[in-house]
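All protein chains but one are shown at their positions in the complex.
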Amino acid sequence: MSTALLLVLLAIGLPWLGALIVWWTGDQRPRLQHTIAVAFSAAAGVAAVFLLTQTSPDVVGYKELPIWGRAFGHITFVADGLGVFLAVIATVIGSLAVIFSIDYMKGEHQLGRYYAFVLFFIGAMVGLVLTNNILMMFFFWEITALCSYALISFHNDDPKAVAGGIKALIITQVGGVGLLVGALVSANVFGTFEISEFLANASMEVNPVPLTWMAFGCLAAAAAKSAQFPFQTWLPDAMEAPTPISALIHAATMVNAGVYLLARFYPAFEEVPYWTTAVVAVGAITALMAAVMALVANDLKRVLAYSTVSQLGYMVYAIGAGGVLASQFHLFSHSVFKALLFLGAGAVIHAAGTRDMRQMGGISKQMPLTRNVFIIGALALAGIPVLNGFWSKELVLETGLAHGPIWAYVIMLIGAGLTALYTFRCVTMVFFGEAHSEHHLHEAGPAMKTALIPLALGSLVTWLAFGPFSEMMKNTLPFHEIETEGTLEFVTKIVTDPYTMLTLFVVTLGLAAWCFRSKLGGLASALKFLGDAAQASFGFEWINRGIVSITQWCGETLRGTQTGLLNWNTAYIVGALVIVLAILLMGA
Amino acid sequence: MQNWLWMIGLPIVAAPIIYVVGRTFRPGDGTKAGINPAMWVALLSLLATGFFTYQAWTAYIADATLETSIGMVALRADGISFLMATAILVLGSMATLYSGPYLAADEGQEKFYALLTAMIGMMIGLSCARDLFNLWIWFEGMAIASFPLVAFYRRNPAGLEAGIKYLVQSAAGSILVLVAIALVYSETGSLAYDGIVAASGRSLPMLAAGALFIVGFGVKVAMVPLHTWLPDAHSQAPSPISAMLSGVVIEAGLIALIRSLGVLQSVSNNWGVILLGFGALNMLVGNLLALRQTQVKRLLAFSSLAHIGYILLGIGVAASSYYFDDLNTGFFAGSGSFFHILTHALMKGLAFLAAGCLLYSLYISRGSHEPLTKNDLAGAARRYPLEAFGLSVAVLALGGLPPLAGFMSKWQIFVGSFMSGNPWIIGLVIFAAFNSVLSLGYYAPLVNLMYRHEPGEVVLAGKPTPWLMILPVCLLALAVVVLGFWPSLVQPLTDVAGFSLLQLFGFVR
Partner (left out) sequence: MTLELWNVGLVTILVLLGVGFYGLLISRNLIKMVVALQILAKGAILAMVLAAKLQGWTVIGQSMALTVIVADTIVAVIAMAMAVQIRRHCGTLDVQSLSNLRR
């Protein structure tokens, strides 16, 4: 067994083993459960970090082991840059979320179920990004959906949590059908379950129709998983989950799986007609729409959720414009600063006991550390230099300008301004202004701090890793065309680019709009219709509800056919006989 | 008598012995109604049957032909027989073990175990039958054994109503089958499969016979719209019987159906197409009907309709192999269907047994025959962790979520069917996938309810579940998880079954 394979198996297996152990430990020993969860997630993190030294485009795994067999492909992995870096994010941020949970989930019931699913999720996420078998990818994909559902509705007594969980499950599963189609096409048309073989063989000249189906199927799957247009509605409702879960699953890792999927298959799909345009459009529409919704939301976690949707839109847009590296670099930055924001928000919510930003305010003195790290995250989100979000967003926009359509670039630029606007609005409402609650708020606990500080540092410095990051991607992704640059060159390029100034100007505009909001009253009332539409999620909730009620109505109406009368039941038999006979006679 | 015949004969021979043992048993002091020893005899006979089945299997894969005629009765074991025997015996022994405590307080247990064992023997016999009339006898024997089992609670009006509906519809179906057999016999002068295949051609009576077979056996398979008995019978029968009915009996009906259609292979090329049509109907109607159910066992019964739909999809594709370039399509789809028959037996068995645990603890042990409703499940995981876990695993597996067995078997059906390259079938695969998503709309809320923190009043008033009932639940849950991670564990079985299916329809010799 090669070192790479061993580390892959450890990074998947350790959390899963931990999940079993923490489940068997039983809820009578919460301290032990906390310890086990931290130990196993940290161990997986160590394994994943070591994997960074083993990146290569080689396929490792068990081609001979008859566990999966013919109809399922083989158990294979590929520890290339794309996968390993996501595995590191999943395990490291996973460990931090688990550490954060020690304080956040203190005294909660059924910790075993909580930690078991968190650890199960971490392992599955690592598997999803490292496997080279498309069915295994689908397998892990669905496990992450299962864990996400189970954790969103962790508080099963709360009907909103249950509804949010089921909604997330169903919507991602509807999109998952797209990935299913992709896997079926790969297995049947291209005759392989191995993603690397597929990427080597796929071409528009040989199998144009199946490849088109697969490309758009994967786009649907990615959009559902990454909460992109038109599937974006599940993510805000998923905020009923405990906050560490929102940070881990719904900001830093699982929602990135869609972007990862697009990035992984980009070389095969880029030639499919209209595919890149569709990807750009999905990304741009989502980025703008979600930014507007973030502007009018009052629930702190929902604001962050909309901003996640919006930032994921940037990544999708980057892929559509051919910038796989840019999208992954932004993904990297976003995972760090958004996990930080969510965990910071978690600390605030834990202390304030509410998620409504209108009830907060004036707590900056009582929670100085939380405030400071939250502001670091917010500045990164807004794209203020020199935080990591600035560099990656610039890279995305620059790639988009160079290779993507200009209309999309304009949309993304407006989006950047809106991002700054809603970020400052959020920070002001939460930390500054007048205090709304009388009682004294306590600062985050030690475990929470342990999780927040590394993420805050990360938001400050991860952009320095651009050089090695691009180098790793270039060296280990044989099917992707990636231009590598040293960090210094990269920085010089961004700083000297005139369009950077344009972006910064737009961001400043957003900031200014918030500062002088009282003077812009006329504009605000002119745009009120937009705000109302955004409050109503631009009609998507209405469509969702419509589909659900139509299905329910069909079910209820159909129940009328179950008359319970024996005469009718025999009539069905006679009727079926007549119909089958008629069909057979016509067919013959 | 040849050795392999014991896998059919033993349960049938054991049935009267079980009855006598159960009849002579007198519970000691009357205060503590224990488990009837008939259960242990039944279990023992099933395990012994399993041993003979295993021996026959080793002979079979060593290329032995297992074929015997006793007078008019021609029997031959093929891949399908072994797959069915495995599913039947595994689920049958679990259900028997489970029935011990479940029925401990009821009268008529000796009849229960005897009939259950006899029904198991009949089903294994059915899967080995080699001529049509013989097939009908096993089929009717299975049905006769199951009628009293469904109406086991003979003082419970709902159980009786379900039983009589089941009986009348089932009997009507079996008469249609008889008429079909008469038609085939008058046309070909033969009842043996091979003789009919050799002598039959396209003619109106043979087509009519095909339609009669489809509808006649279809009643037992619960193909929509012949399904109306199923939700009643499956929800009112004692839970171990619900598990058997849903897990293997309707599938045995399906085996009878494909055997009879295989015999008519030269009459029409479109049997598969008709099965596909019923498959689509079953998935949609089953899922939609289950969506708004409030009783747990009735919901599970409707979900069986949907699962029959998935199974019909694979079988229909295999039976349509005339239209495809190579036989791999049919082979993969067919063996996928058999894999799903196996996993469905485990999943649905688990679901009914786990739901039965809760039903027993919350109602039956308190002398009530109220149905278990969804709302009763609220907070069940707090007091009944293993039972709730088992039911959760079962419904999530039925909904096709990995890493559970249902995902893998559905995938194999899909991959095989997709291989056909036929746009209609590919459309059907996608339709089936969306149906699978739809089914989560009623499975997932069950799980959420059970894991509520605050137990409902019904749960608080419940009694503990006997460990002998929890044991089968745990074993089945383990099997469902293991097959999810290791799908090729049963591949030898499903492969030969898929091959036998192609043989049956004459695509391979």
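A and B are the chain letters, set down in written order, and residue numbers restart from 1 in every chain.
We adopt the following convention: a residue touches a chain if its C-beta (ideal position, glycine included) is under 8 Å from a C-beta of that chain, and two chains touch if they have at least 3 such contacts.
As the structure is a prediction and not an experimental result, all values here were calculated from the model.
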| item | value |
| --- | --- |
| Chains on display which the left-out chain touches in the complete complex | A, B |
| Residue of B:G50, B:G125 or B:P231 touching the missing chain in the full complex | B:P231 |
| Of B:G34, B:G189, B:G421 or B:P464, the one touching the omitted chain in the full complex | B:G189 |
| Touch criterion as defined above, residue of B:V21, B:A42, B:A56 or B:A151 at the omitted chain | B:A151 |
| Touch list for subunit A against the chain that is not drawn | 559-560, 562-567, 570-571, 574 |
| For subunit B, residues in touch with the removed chain | 72, 133, 137, 140-141, 143-144, 147-148, 151, 154-158, 160-165, 167-168, 171-172, 175, 178-179, 181-183, 185-186, 189, 191, 231-232, 235-236 |
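One rule holds in what follows: only the chains that are shown with their structure count from here on.
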| item | value |
| --- | --- |
| Subunit A residues within the subunit B interface of the complex | 66-72, 109-110, 113, 135, 139-140, 142-143, 145-146, 149-150, 153, 155-157, 162, 165-166, 169-170, 173-174, 176-177, 180-181, 184-185, 187-188, 551-552, 554-556, 558-559, 561-564, 566, 568-570, 572-573, 575-577, 580-581, 583-585, 587-588 |
| List of subunit B residues in touch with subunit A within their complex | 164-165, 168-169, 172-173, 176, 202, 204, 207-208, 210-212, 214-215, 218-219, 223, 225-226, 228-229, 231-232, 268, 270, 273-274, 277, 285, 288-292, 332, 335-336, 396, 401-403, 407-408, 411-412, 414-416, 418-419, 421, 429-430, 433-434, 436-438, 440-441, 444-445, 447-449, 451-454, 485-488, 491 |
